[in-house]
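Yeah, one chain of the complex is gone here, protein chain that is, but the others are all in their spots.
Read from first to last, the chains carry the letters A and B; within each, the first residue is number 1.
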Amino acid sequence: MRSRSIPMREVHVWELPVRIYHWINALCIVALCITGYIIGEPLAFMKGTEAYFNYWFGTVRFIHFVAAFLFFFNFIFRIYWGFAGNEFARWYNFIPLKRSQWKEIMDVIRVDILQITHKRIDSIGHNSLASLIYFVTFLFFLVQCLTGFGMYAAMSTSFLPKMFAWVVPMLGGDMNVRQLHHIFMWGFILFALVHMYLVFYHDYIERRGVTSSMIGGWKFIEEDVVDRHKPEAGKKS
Amino acid sequence: MEKRPTFYEEVTDSGVPRRDFLKFCTAMAALLGLESSGVGQIVKALETKPRLPVIWFHFQECTCCSESFIRSSHPEVADIVLNKISLDYQETLMAASGVNAEEAYKAVMEKFPGEYLVMVEGSIPTEDEAYCCIGGRSAYQILEEAVKNCKAVVAWGNCASAGCVQAASPNPTGAKPVHKVISGKPVINVQGCPPIADVMVGVVVHLLTFDRIPQLDGLGRPKSFYSRRVHDTCYRRANFDAGLFVESFDDEGAKKGYCLYKMGCKGPVTYNSCGIIKWNDGVSYPIQSGHGCIGCSEAGFWDNGPFYEHLPSVAGFGIETNADKIGLGLGVLTAAGIAGHAIVTNVRKHKEIMNEQEEGSSSEKTKEI
Partner (left out) sequence: MAERIVIDPITRIEGHLRVEIEVNNGVITDAFSAGTMVRGIEAILKGRDPRDAWAFVGRVCGVCTSTHSLTSVRTVENALGIVAPPNAELIRNLMANALYIHDHVVHFYVLHALDWVDVVSCLKADPAETSRIAQSISPWPKSSVGYFSDVQTKIKKFVESGQLGIFANGYWGHSAYKLPAEVNLLAVAHYLEALEWQKEIVKVHTIFGGKNPHPNYLVGGVPCSINIDEANAVNAERLAFVGQLFLDAKTFVDQVYIPDLLAIASFYKSDWGAIGGGLSNYLSFGDFPSNGYNNPESFKIPRGVILNRDLSKVHEVKAEDQDQIQEYINNSWYEYSKGDQVGLHPWEGETKLKYTGPKPPYEHLDFGQKYSWVKTPRWKGLPMEVGPLSRMLVGYASGRQDIKDVVDSTLKALDVPVTALFSTLGRTAARGLETKLTCDWALEFYQQLLANIKNGDTRTMNNEKWEPESWPKLAKGIGMVEAPRGALSHFIVIEDKKIGNYQLVVPTTWNSSPRDPKGQRSAYEESLIGTPIADPKNPLEVLRTIHSFDPCLACAVH
């Protein structure tokens, strides 16, 4: 395969805090989905023994709760970073209030999802559709934290979970909360599947080094795009 | 027969002279930090204040709340009915029938405005008022009139607190709990189907002893009995934490008293005192007798079935379908979508690479579009 003739420029897109956030988040979610699934559907691998000798299910739940706290504070940090971070991390990316964002969303659907036209998408950070999806996942995070801590409030005396004690009565009882929490797990699993696929997809199609960008922070962006959208961004390097 | 004894009458009847009664009032006034003029107030209050009159209605119900009530062991029901409250209307127990019965509660409403308690067993139909009539009047008409001047309402059981079985989908009669049809009065939801006998009398004793509404949780249930999940006080909890589960009824685990979580136990989502107070004078409770909790003190628990599954089935998908099955289905669809998309992508990319090799640069090509 030949290399591109068009000049590319390295752009530092993801700051270190975003990258750390991302991987903590990803790990937590994987851990939470696995432990959560087990909590919902415990394995049957023990019989004929005494409770006294075992605590495996308690441990699974413990991991879930530890990961939950980590996930929660990590999420809080990301909310803050949406105000403090660089332009690619900021909240205005995520909420499509501008016409141009909606236009890009339509473009992405046509180019990347349906593949009915060929066109380069010019975004440097997330494209607008991705941003919107991430925004929705942030809402999922919120719901999962509310329902999770809502349930946790009943088994805790610490102030943080207690602050969520209102969730259960609002949703009419623990069963509803639990069911919601469980259903949303599937939202995360589906998101992760599609998300990882799309990361690789974009890397393959756009060849901007998206996959490694969440590790090193750098993307390779076409010079004309950088010049048009963000001349100073590339220069920082 | 007409008049009820006041505190004064009761004290003097038992042989205490009026002088001592007045002394007692003065002492009370001092205790409450009242001026000497306040003594008169207390004297008056005690001379005229009757014992707590109670009207107990039955609407759409099964009378298991009354049945549970008479199972109480501390205090026993005879003690409550004869000595603690004045149960002036209670269809299951009262001697009078027909108009004589109706007169009994009307008299309470007339004579003790603002002082009596209304206790309700059963839900109120709203689809058509004629779904529940007593003496030719509808449940709603009776209740509305009775609560107008009551002190507070005690909603017995899941029926009066949340609508219970008759409110389960499709709720053919539009059954509603008390707090959804009346307003402006405190409602104590004594949950359960039925509530535990000693919890019921516990609430009554609380009202009498402390003369105030007990602290309620977000769903109107007295915290003293409903602040803990069955799961948190379940004696099988150690088996839960150890991951030792009953896998089918009467299996080896069942015979050893393992946790019933996988048999659908709703203890983890149910707030009640079953694990602590237990049932019928502490003899047992559902889990101790081998069946999972079905969540009978929670609103809407009937529609959280099937009872033997951990997760409720999702409405519209049939009894066997829960969130996991739907999730897995969507997961498979997504994976299929991804695979399809990947194939299309590869075909396209392959073309692009071929084009690049022929024409030079792919970016020039894309720019043309």
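Here is the rule we use: contacts are C-beta pairs under 8 Å (C-beta built on N, C-alpha and C of every residue); 3 or more make two chains touch, one makes a residue touch a chain.
These figures come from a predicted structure and were not determined experimentally.
The missing chain, though absent from the view, touches B when the full complex is examined. The residue touching the chain not shown here, chosen from B:F240, B:Y261 or B:W279, is B:W279.
Across the interface with the omitted chain, subunit B contributes residues 1-5, 10, 50-51, 58-68, 70-73, 76-78, 81-82, 85-88, 90-98, 100-104, 125, 128-138, 141, 164-166, 168-173, 175, 193-194, 196-197, 236, 248-251, 254-257, 274, 279-281, 283-291, 294, 296, 302, 305-308, 318-320.
By definition in this document, only the chains that are shown with their structure count from here on.
Chain contact summary for the complex, subunit B toward subunit A: residues 217-219, 228-229, 232, 238-245, 247, 252-253, 256, 261-262, 266, 268-271, 295, 298-301, 304, 310-312, 323-324, 326-327, 330-331, 334-335, 338, 341-342, 344-345, 348-349, 353, 356-357, 360-367, 369. Considering their complex, residues 1-2, 4-6, 37, 40-58, 60-61, 113, 115, 117-120, 154-155, 165-166, 168-170, 172-179, 182-183, 185-186, 189-190, 193-194, 197, 201, 204-205, 222 of subunit A touch subunit B.
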